[in-house]
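Below is one structure, written out as structure tokens, with a few remarks after it.
Heads up, one of the protein chains got dropped from this complex, but the rest are sitting where they should.
In order of appearance the chains are A and B, and numbering begins at 1 in each one.
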Amino acid sequence: MTASTIATPTPMRTTSTRVTIGRVIVYGFAAIVGVCLLFAPFLFPDVRAQEVAARICVFIVLVASYDLLIGYTGIVSFAHTMFFGLGAYGAAIGLKTMGRGFEAIVLGGSLGVLAAFVLAVLIGLLSLRVKAIFFAMVTLAAASVMLVLASQLSNFTGGEDGITYEIPRFFSPANRLEDGNGDQVRLFGVPVNGRLYLYYFVFLSSLALFYLLVRIVRSPLGTVLQAIRENEMRAEAIGYRVVAYRTSVFCIAAVVAALAGVLRAVWLRYTGPDVTLSFDIMIDVLLMVVIGGMGTMVGAIVGVVIMTLAQFYLKDLMGAGAEATAGLPLLPELLNPDRWLLWLGVLFILLVYFFPSGIAGTLLGKGGRK
Amino acid sequence: MKSLSATFTRFGGVMLLPVILALVAFVLIGRPSSWLTLTIAGLAMGMMIFLMASGLSLIFGLMDVLNFGHSAFVSFGAFIGATVLAALGIWVRGDSAFLNIAALVAAIGAATAFGALAGWFFERVIIKPVYADHLRQILITVGALIVAEEILLVIWGGTPMPVPRPAILTGSFLIGDVAVEIYRIFAFLLGLAVYVILHLTLNRTRIGLLIRAGVENREMVEALGFRIDRLFIGVFMAGSALAAMGGAMWAGYQGLITPALGSELMVMVFIVVIIGGLGSIQGSLLGALMVGLTTNYVAFLFPKLALASTMILMMIVLLWRPWGLKPAVKG
Partner (left out) sequence: MTNAILRLDDVHTDIAQYHILHGISLDVPEGGVHVLLGRNGAGKTTTLRSIMGLWKAKAGAIVFRGRDITAMHTSDIARLGIAFVPENMGIFGGLTVEENMRLAATHGRFDKARLDRVFAIFPAMEKFWDRQAHALSGGQKQMLAISRAIIERRDLILIDEPTKGLAPAIIRNMIDAFREIGEETTILLVEQNFLFAKALGRTVAVIDDGRIVHRGGMAELAADAELQARLLSLSLEAH
């Protein structure tokens, strides 16, 4: 193994042998979320809740793949939603032009994923040689240009309006499972139809991708990444080709993000700039990974669930606050539910200052990295 | 080939690129009058972006801090400038050239002063605790950007705001058959003046000498007995003030501003800094002029490619010179 890990046993190693209350809380929480998502169609049968559940599944993958970058490699990229969008647009354009078939998803999705991969290789080789900060700028520039392209090449992408399309008949609510009498089969009162299949398609695919990411960070590659993050010069001196490792991680993260994009596109039956490419989503992903805990993977689950719930409940809370302070100056404006990002931003800054390892990281005892 | 590159270097090297760009565009566009209009527009735009980019670049060069919140200074500068102009009403619209100019100075001055103050706050409160930690630095400044943009929305709301332009800067004059907007000339001259002042400060004063030395090697400046942190805060305030000034100028140029203005410009500013090379004022000027010209030429020649063009420009430059065209010398 490497000299740097001998000199500094990573905190993960030392804590993983102990069971602490923090670990119980974090993994317990993750397990509950897992169970809820597994039985979501039965536990929360209404359409809106299922939408939230599917969004959480996809975002866990998206955020976890971003964690692979930022948490395990220390690379800050602002192009993650660009890759997410490439996957989504690939599937969407495939379904739009080839019609509602699985082959359209496979072909379009693959092209989207391939585009993401190629772009990731280019950006990585071009700018990962230089400083982290420089890389952040380049990815930001690339992502914003992609956003502009998506809205300008409207023949392809539908511009600002995006694309609506149909998905394979197998996933449509009309594809009902019928018993011998031609009646709808129900499981715990929930109709078994294409919509249910679709949810499980998204859920299981997300689960598989998340598992893949966890395997990657636990593999020898993950250990090398940790060594690089802790001491780049030393890792280089030991003989790791830092740029090659970084570029390959950037590519893996990009491909996974693009696959998550495919899932999102199939679930939504709509793809547009605001649901895939926009910087609002990039900011969401960034907040989720930092709030959840960088470099933990399980933090992705915590971050996504908390942020998603906050988006609903913080707004309600602020709405109530705004009403209560209606007579006062400025306060109602600050508590306006549309300003929820203001408070989340403040929370984010405080978190980065005082708990840089996020909720899961702090509970798991990873301590504050300097 | 070798003699060609030697000639290139002798006549100014990379500083020649905007001229080459203009010449190529002249051939492609074909009509001198259109070309002149586009060139002036490009130079004016470039100079305004230079105001925003120079601060970012210097701050980065000296302190190794990339402030993703920089665009918040631009946005606030724009809105403060617009608010001051709107409040001064008759001064702005009236015929008195003196009052016009007074209003203009007040607007730009208010924006710039705010930028300096906000920069002071930013450096002390937001960035100081996370020097030398790039990851947290990026995260913190992004967080600060989110908060700042929300505060902007709280104060000015989400609707576009019209910006009254002082009467003296309205309209245009004719050169031959080409109408030249006065505001563009003004923007160009202001940017040029700022460049000259920055250039002289950096090259002719002791503070400038310290800054140039600090950009190269902070530790050594300290080891020679200077407090680099005092230099930091001064440069940070100046850079933020310039960003706000650029924002105010941009507001007057656009005539109608939205809260999204800062983040839209930020991408352009980043590209300028990447093209020009981090840490050098000359590089920022070079990058800004090239981006300004390219944007305007391409918008005319191939309208769909306008924003992508700057990206392509950046890619080409990075392939040619990974550190940008004219980065500060390190070490």
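As a convention for this text, a contact is a pair of C-beta atoms (placed from the backbone, for glycine too) under 8 Å apart; a residue touches a chain by one contact, two chains touch by 3 or more.
This is a predicted model, so every value here is computed, not measured.
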item	value
Contact with the hidden chain (one of B:A167, B:A213 or B:A308)	B:A213
Contact footprint on subunit B, counting only the chain that is left out	206, 209-210, 212-213, 215-217, 219-228, 328-331
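In this section, only the chains that are shown with their structure count from here on.
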item	value
Footprint of subunit B on subunit A - complex, ascending	70, 74, 76, 126-127, 129-134, 136-138, 140-142, 144-145, 148-149, 152-153, 279, 283, 286, 290, 330, 333-334, 336, 338-339, 341-342, 344-346, 348-349, 352-353, 356, 370
Sites on subunit B touched by subunit A in the complex	60, 64, 66, 68, 126, 129-130, 133-140, 142-144, 146-147, 150-151, 153-154, 263, 266-267, 270-271, 273-274, 278, 304, 307-308, 310-311, 314-315, 318-319, 322-323
